[in-house]
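All protein chains but one are shown at their positions in the complex.
Letters A, B and C mark the chains as written, and numbering starts fresh at 1 in each.
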Amino acid sequence: MMQDTFEPKIIAFCCNWCSYAGADLAGTGRLKYPENIRIIRVPCSSRVDSALVLRAFQNGADGVMIAGCHPGDCHYDTGNYHTRKRMMLLKSLMEFMGLDEERLLVKWISGNEADRFKDTVESFTSKLKKMGASGKVRDLRCAK
Amino acid sequence: MCKITEELQQIAAELLKEGKVDLVLGYTKGEQEEQSVPCIVTQPEDASKLIFDEYSEKALSKYLLEESFQDKKVAIVLKGCDQRAFKLMQDESRLGREDVYLIGVECPGMKWGEDLSPFCLHCDYRTPAKEDVDSLLTGADIPEAMQGEPLDHEDSFTDINRLEKMSKEERFEFWKRQLNRCKRCYTCRNACPVCTCRVCVFDRENPDYIDRAKDQMAQHQFYHVIRAFHVSDRCVSCGECARVCPEGIPLHLLNQKLLRELDKFYGEYQAGIDEVPTPLSHANADEPDFFGKEGKA
Amino acid sequence: MRIPQKTAASHQREELADIIRKDVRDCYQCMKCSSGCPFAEEMDYMPHQMMWLTNLGLYEKILNSKSLWICASCLACSSRCPRDIEPAKVMEGFRAMILRERGRTNVSPVIPKGVPRQAVIANMRKFRR
Partner (left out) sequence: MKIGVFICWCGSNIKNMVDVERVAEATGKMPHVVYTQDVQYLCSEVGQSDIGNAIDEHQLDRVVIGACSPRMHETTFQQLMNRKGLNPYYVEIANIREHCSWVHTDKAKATVKAIDLVKKAVAKSYYAVPLHAESLPVNKRALVIGGGIAGIQAALDIADAGYPVDLLEKESSIGGKMAQFDKTFPTLDCSACILTPKMVEAATHENITLHTYSELEDVSGYVGNFHVTIRKRATSVDEERCTGCGECVTKCPAKVDNEFDQGHSKRKAIYTLFAQAVPNKPVLDRKNCIYFKTGKCGVCKKICPTDAINYEMEDQLIENDYGAIIVATGFELNEPTHLGEYHYGHHPDVITSLELERMLNASGPTQGKMYRPSNGKEPKRIVFIQCAGSRDRHDGNSYCSKVCCLYTAKHTILLNEKFPDTESYVFYIDVRTAGKNYEEFYERARQMGANYLRGHVSKVEPLGDSDNRLLVRGYDGSLGEQTEIEADLVVLATSIEPQQGAKKLAGMLGISSDRNGFYSEAHAKLKPVETQTQGVYLAGVCQGPKDIPEAVSQASGTAAKAIVLFNRGQVKGVPTTAMVDEELCSGCMQCKPVCPYEAISQEMITERAHGKARQRPVASINRALCQGCGACAGLCRSGAMDIGGFTGRQLLAEVDTL
């Protein structure tokens, strides 16, 4: 079965102050989660623009995760308010174009929520496994 | 000859004669009856070339950025939506108000082939505000369909509703069908009066946003999503992007969809009428959180 | 209830203070006395309310209340009062004031069912003449 062998590729943009720290804490706590995720460090979730997300999908990412501080906790005060506004629009446009907006996950994970980080990665990975490979935005010639 | 055209010619001739402006940027009749094209008049006697009718769709304000218009005093003809575009350019420091003489005209609604543009049906800013322009010409022949209250967004952009009701796969197929026709001629971008970047990201070689994706479909999706984003909150609802598309792709639906979402969650905002900052340039704690515990993510 | 213009006279307050040797002003209405009182359900004013009426100077209400006589003097309230006011003692004080003023006891002895012997004996003490 396809589902059994398919390993989704996940690119995660984690803000340096909360979510990246949360992922670090998951490591320090030796929590275990699937290997599918590749984390890219950004100063703040608001640094991520829609071009980066689309580019990740084009490159064959089956899921993209953007993780930032909880609203109100942003290291830069307002960054994640911008993130949620921009990403809501991107998701609704993706949905409108018939793309799988579920493949873009926006999550607030604080620096001490190692469990939340682990749970998020686990559930996102298993969801993407069920959904199968992303083909709709994928640039086939880019795929390795 | 309609009243506005008559007055327009008169004003243009006067402005040129008195030396108040170096040139007048307006419309003249094209080769076909159902076509009006941009036209520059520099001599008072040529003012009679100028016309204004329901085919004068092209937004002229972006011409002002071109090199040949620099350091010149220009008079420009603006419909309601054009004036919004002008105001936005002004707010975004792309041009100053001082050297431009604005001739506002009442718009009778623009034709998309036989029909009226859905943008015009929805438009409640056909005529520029009097205080925003130097002369205002009114008295257009308003077609019956536009005489009442403007239509709601939902009632004029019915295609969005139709698409929203489809299944995801149907929507995908729809856009695949549409976007596969795209030749990336960039006419939509060039016609858009708010696409005013000095260098468009899609014209940049490094990082090369386009060349990387060799697959047509993926490229088109990329281009149109990004363009819709760049325009979204700044769209002045002129409808030029869709009208000029040689392949007839209804790509205005993308940014109108975004506009609808913005209005729904962050309150109505009309670029070029309401004051800047535009909705995407600010964010605060009180806005809805879609990604919290109970959010749709 | 309207708080009357004239509350307890100072001689009454002094009399009470004299008997109980406690300052009811210390009461901050935590209601622990009422929460532990075995007879609170039977009372018209619960112990904390008695304390409160004392503070407000509404002695008439206290002197006419059933609660004074339902109180079994089990001293649960007193032993638990975080302010050391000993509500049982305050009750006793009012009873004493009534008993001093002969003829005032117009309350009939009430002995609810299932009352422990100790309470009955306590009642005997109260109604002794």
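Operating definition for what follows: a residue touches a chain if its C-beta (ideal position, glycine included) is under 8 Å from a C-beta of that chain, and two chains touch if they have at least 3 such contacts.
Because the structure is a prediction, the values reported are computed rather than measured.
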**Complete:** Listed by label, the shown chains touching the absent chain are A, B, C
**Request:** With the full complex in mind, choose from B:62, B:153, B:230 or B:243 the residue touching the hidden chain.
**Result:** B:230
**Fill in**
Missing-chain contact among C:56, C:74 or C:96 belongs to C:56
**Message:** Considering the complete complex, identify which of B:36, B:83, B:178 or B:278 is in touch with the unshown chain.
**Reply:** B:278
**Asked** Who touches the missing chain here, A:44, A:65, A:94 or A:109?
**Response** A:44
**Message:** List every residue of chain A that touches the chain not included in the displayed model.
**Reply:** 9, 11, 16, 20-21, 23-28, 30-33, 35, 38-44, 46-49, 51-52, 55-56, 59, 61, 75-79, 82-83, 86, 118
**Complete:** Note that chain B touches the chain not displayed via residues 67, 70-71, 92-94, 196-201, 204, 206-207, 212, 230, 276-278, 280-283, 285-286
**Asked** When the complex is taken as a whole, what residues of chain C touch the one chain not shown?
**Response** 1-3, 5, 23, 25-26, 28-29, 31, 45, 48-49, 52-53, 55-56
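As a convention for this text, only the chains that are shown with their structure count from here on.
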**Prompt:** How many Å are there between the centre of chain B and the centre of chain C, using C-alpha atoms for each centre?
**Reply:** 84
**Item:** Distance between chain centroids, defined by C-alpha means - chain A, chain B (Å)
**Value:** 35
**Request:** Could you list the positions in chain A whose residues touch two or more of the other chains?
**Result:** none
**Item:** Touching two or more other chains - residues of chain C
**Value:** none
**Residue ranges of chain B touching chain A (in the complex, touch as defined)** = 160, 163-164, 166, 168-176, 201, 209, 212-215, 218-219, 221-222, 225-226, 228-229, 232, 253-254, 257-258, 261-262, 265-266, 279-280, 283-285, 287, 289-292, 297
**Request:** Report the residues of chain A in contact with chain B in the complex, numbered from low to high.
**Result:** 50-51, 54-55, 58, 70-72, 78, 81-82, 84-100, 105-108, 136-142
